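A single protein chain has been removed from this complex, and every other one stays in its place.
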């Protein structure tokens, strides 16, 4: 069994990693770190975790506690990964990081979108961008992976094959996406209180959401991105608009998706527009696309669970590849429906 | 007291009209028609209606039952208004129709989007398009109003002042909107069952939703419109994208909205992106907009309650104008929050 | 116009009072106090409030600011009313208090359930318990009213006529109730975060919820009360069990409710079990009851909106009585449905 440590074990992604690893045949969650709830028993932090795991204690992170650890999953507040990555990699452990810290290859782009200089630019080229469907071979041989953000994963899975096939103009992209509330993390605030969100739908982060940079890097273009908060706990739907490069058959974009994902275990191409609940609680993704002859645009949609394929599921998929395990070990593509 | 009849009294819009008229100082709901639940007591059809009104019976519509009626509110299945409009107008009653039947001025455009010839084209020029903020004076003197659809109302309120001010290119419009489930009407189907919708978000009606034609007529351009179903009962948020006609200050679109709606009792211009619950249960609308220098686009948002400003509220606002009553009688702009 | 002040204007009850008073024909919200958000504009505190009211500023409470105020609505954190009641009453204003501070007549019972001595026992006999259906005449002539709690209102409306008619044994009462999340107030905490509550149902406050004392006082018996949190914003349903005092017809409890509430404008007696949404956003209540010959028990149910008949609506109903206004002014019994 691979021995893994989770940094950020008390957040939602940490809880999802624990749930998924509890039935993973090859990776065990051996050490749990989380500063804000250090000293608490796991059972009081994550009420869905029972059994012997519930008795484990969340500890404050110390580098020496990585002794004997083969793999680190990091789901930390922004900026923390830059602080600890060198130490983790020096320990000999592989690293799957969910932070935005090492996703952008260019530290200048990082500085532009995050408003501060990158603290560990020398490590950037050790990280592979963690969407296995795009970078499977590089991930297999990587020591460190920067797992993609939730919005970018849904968006890139829907658009990348269309860009690659030359069907859409990459400088024309508009991404309008809705997320479940767990995407905002576990910190309590009025904006994510039940009474605020229930029965309501709103946009936020207009024009400048940081995930824009990741989308532009992966798609090689310009993106106007508007995230929305939907009254649901999990799920992301990205509805993407692009100017077509030429007239084409209505289903040509769909065929491009089918060709790209024919052999993928977690990406399904659907004729119909997907609902996020189809993949809720799973590592699955569903995409579709079509050409609109009336406006000359291509419409593409991608649905995932932000905590699954958008976070913990994708981290485990990347880890499976890095460790030479079956890529699907411990994961499913079937959502908890209804 | 004005004596009104409601055609389609057993649907959700009918129920909302009854709720609003129960406290309206000048209009009374006198006769209630609804074929599918004809013969049932109102209290068994609309569980929120109590008191003496609950004892009223829903009747099958007969033209002669309009004797003594001053005003007809029609919220009928598609196509039914074309069938009855001539009879209703001949009775001498004013008509506020929520159907799509008389919203499009051009019967050819109607035929294109609805796939059938219009049955009463000779009546089209008697109808004024029912958004009071756009056509207040025409509504005042109209005998018949075609109240706008829910998606178009949210969209047009957000975009029209920007088009009129020349800030955006009207052939570049993309409208990405989410609606509460009540927008799909009261007929039961698996797509609107609780288990299907709860915890899920999905697009539908890709590329060809019929409300597109209404938006294009009002805005004088080309619209690519994608509706979504959000897991909430009420509310519409329209997130609208347009190519700016020139570089401008980031808040120039916002100022255009402020100028347009300064004196409006039901439209609020907000610096922040609105949440649909701000206006849930009311006739209010909230809009905002901004220019994105990075992509050269304008982003505009409009939030309403699809059953309020998107249906029953707007119908009553139109009726108030037609009848010379205070435009705000029986209506509020404050949502039921939280 | 009556000039009223709201203490606790920035909480959910404060927001609901503002919404209801915005269309009240006889009472105006003149001064707004709220310590936690003092200095903020109302529009930023309550996003559903627009127009000129949104520009008002929430102020820190000072007794001298009650000059010229006819009526005080207080919706304060527990204990605060004991601190300010004397000052408020000395100002000459009438007081409608929603705190638990003056609901229990016996300071010993208060000490038992609240774990501390009452700070103003000398004022207790000036307060009338604020359920108009029980104490209408006393409220009319009162200077101060202690509006009932949300759970007690739903429970007492369902059970009191049955106790009064001698149909049930008052020492046998079990009350199992579910509340929407707004009942927990506006303070942000993990237990009321969207992600915690959505898709979940749980009991809390087992055996010792403080509202038990109020129910026992009003019903003259012993109550075992279990509150639950339901994944909805508004609404309370109290499902009440009592041992019948004798065999009776199955509908005898229902007839007792019909007799008690025949003339009530806000209480509806229903054959069918009520759903909370029937009265959501309103001051309505719906009750039903029946006798179970198999177990010898009576089952009684009461549904209200915890912010309506369970808080702000009931406060205004009490104020209308105290001020000699129409008891229903500014209030409705029709819920916002669906």
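Per-chain residue numbering starts at 1, and chain names A, B and C are given in the order in which the chains are listed.
Methods note: contacts are C-beta pairs under 8 Å (C-beta built on N, C-alpha and C of every residue); 3 or more make two chains touch, one makes a residue touch a chain.
Small disclaimer: the values here were computed from a predicted structure and weren't measured.
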From C:219, C:237 or C:257, residue that would touch the chain that is not displayed: C:237
Contacting the left-out chain in the complete assembly, out of A:33, A:241, A:278 or A:291: A:278
Residue ranges of chain B at the interface with the undisplayed chain: 12, 181-182, 186, 188-190, 192-199, 231-233
Touch list for chain C against the chain that is not drawn: 174, 176, 178, 180, 195-196, 198-204, 206-207, 222, 224, 226, 228, 230-235, 237, 239, 241, 273-278, 280, 290, 292, 294-295, 297, 299, 301, 303, 338
Footprint left on chain A by the chain that the document does not show: 12, 15, 18-19, 22-23, 46-51, 182, 198-199, 233-234, 265, 268, 274-275, 277-282, 284, 286, 332-338
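In the analysis below, only the chains that are shown with their structure count from here on.
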Cα-centroid distance, chain B relative to chain C, in whole angstrom: 35
Chain centre separation in whole Å, for chain B relative to chain A (CA means): 38
Two or more partner chains touched - positions in chain C: 12, 182, 198-199, 233
